[in-house]
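All protein chains of the complex are present and in place, except for one that has been dropped.
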Amino acid sequence: MIERRIIAILTDFSLRDNYIGVMKGVILSINPRAIIVDLAHGVPKFNIRKGAFLLLSAYKYFPKNTIFLCVIDPGVGTGREGILLKTKNYYFIGPNNGLFTFVAQEDGIVQIIKLRNEKFFVKPASKTFHGRDIFAPVSAYLSLGFKPEELGRVMSLNELHRIEIMEPVIHHDYLEGEIIYVDDFGNCVTNIPGSALSSYKKDSVFWVLREDKRYVVRLSETYGSAEKGEGIILVGSHGFVEIAVNQGSAAQRYGLKEGARIRIELG
Amino acid sequence: MIERRIIAILTDFSLRDNYIGVMKGVILSINPRAIIVDLAHGVPKFNIRKGAFLLLSAYKYFPKNTIFLCVIDPGVGTGREGILLKTKNYYFIGPNNGLFTFVAQEDGIVQIIKLRNEKFFVKPASKTFHGRDIFAPVSAYLSLGFKPEELGRVMSLNELHRIEIMEPVIHHDYLEGEIIYVDDFGNCVTNIPGSALSSYKKDSVFWVLREDKRYVVRLSETYGSAEKGEGIILVGSHGFVEIAVNQGSAAQRYGLKEGARIRIELG
Partner (left out) sequence: MIERRIIAILTDFSLRDNYIGVMKGVILSINPRAIIVDLAHGVPKFNIRKGAFLLLSAYKYFPKNTIFLCVIDPGVGTGREGILLKTKNYYFIGPNNGLFTFVAQEDGIVQIIKLRNEKFFVKPASKTFHGRDIFAPVSAYLSLGFKPEELGRVMSLNELHRIEIMEPVIHHDYLEGEIIYVDDFGNCVTNIPGSALSSYKKDSVFWVLREDKRYVVRLSETYGSAEKGEGIILVGSHGFVEIAVNQGSAAQRYGLKEGARIRIELG
């Protein structure tokens, strides 16, 4: 079962400090054969929602049974539980604070375990770095073949903490949604499913409206098929409607930030 | 053939998003035994020339048969081909946009394959993220032992896209060249081969001329043998003439940027 050996790590730690290195040391101390992958560490501090989105758009590209070790954890050491979530195809380990909302919804919950068995913790477990002291070692034991129920106590499926999702509006005259992710290129990913654009013809012109401003963008299949610097709307690689600028930053050009509500109309 | 298992990744994605993590997931889904190495991800967006240089100064330190998965790809989804380039000792996979100019020249081209066999793609392949949907899976299949010609169609060797190289001038009175890379320390790497300095004595004083400014630097073998803050000229670890400041940034001190043309004269 080689896939169970893969542990993918998502955090808001950045790579500046030694925190991620230390978590890997803990994992390799328990299972030197674990295959560790950095999923992303540049999530803005404490941004659970953004972490949840990055997890959603990534997890299904990993082999089944991959263990996702996720630490965006403003409540570390307080009442929030550490959990192991088993979905139909994957394992997720981290704080029960909403980070797993989207993957649970999409892949289906099979089992949730509260991580309270100190036998599987780094001792003494700190109250400030559960990534190192609880989530990393539990991930490693799981990768060794321990069963989820050996690692803690089964909890009710409806105890999974979920973050609220602002539903996009798909009207036949317009689309409404929210910028949920601005990537490092400045591409602005919305929460509107890509299918909402399927009935429009290539090169259709749209208005993007935000507050009292409006911008023209052209429906494109790729970044590069637009003019350099041209504004486009497309189905991005995450599977959602995306506002972009060929070889430029749509976030800068249009002043779009995460959380901004936009409306998209045929021009 | 363990070396064929090594896949080294070079991109301009930065590590902020989950794009590189996702590519690794795709690779491990196909070949869980692949050994994945991050070569560099901080190449400035769309800077093919700089990516080509980073590849040149790195590839030969990897084991023979290493697969280099390279994605600096402003034209993703447009007419530019995705290719697999086999050189004498290595494999390079990525867009045919000039990224492989220098390594092809130095290591010698053996074979070029157009990547058009959808059997080896992530399906449905997006038009915006070939790194994930084409280049990562093809790299993984190659690492499993597939032959290049199984992965696509052979193309003519002269179809390799090349970027133009501004030739340095090595005159016995002066050297002329271009800053092709400023590293994170602020060291300024030129395109003048290190051998151009071999006839000069240690501690020789040079002028570095740029537009109407001139700076004094001293020929040194190491950074540390200069005074702290002293300007030096040396053969850098990339093998090229480099302008540096001991424990400081030559880029900041002298206002040097990539692309700047400089002339170097004995003082």
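The chains carry the letters A and B, assigned in the order they are written, with residues numbered from 1 in each.
Keep this in mind: a residue touches a chain if its C-beta (ideal position, glycine included) is under 8 Å from a C-beta of that chain, and two chains touch if they have at least 3 such contacts.
Predicted, not measured: the structure shown is a model, and the values here were computed from it.
Across the interface with the omitted chain, chain B contributes residues 2-3, 5-6, 8, 10, 15, 35, 37-42, 54, 57-59, 61-63, 66, 183-185, 221-225, 234-237, 246-247. Although one chain is not displayed, chain A still touches it through residues 13-22, 24-26, 28-29, 32-33, 36, 45-46, 74-78, 80, 122, 126-129, 132-133.
Criterion: only the chains that are shown with their structure count from here on.
If each chain is reduced to the centroid of its CA atoms, chain A and chain B end up 31 Å from each other.
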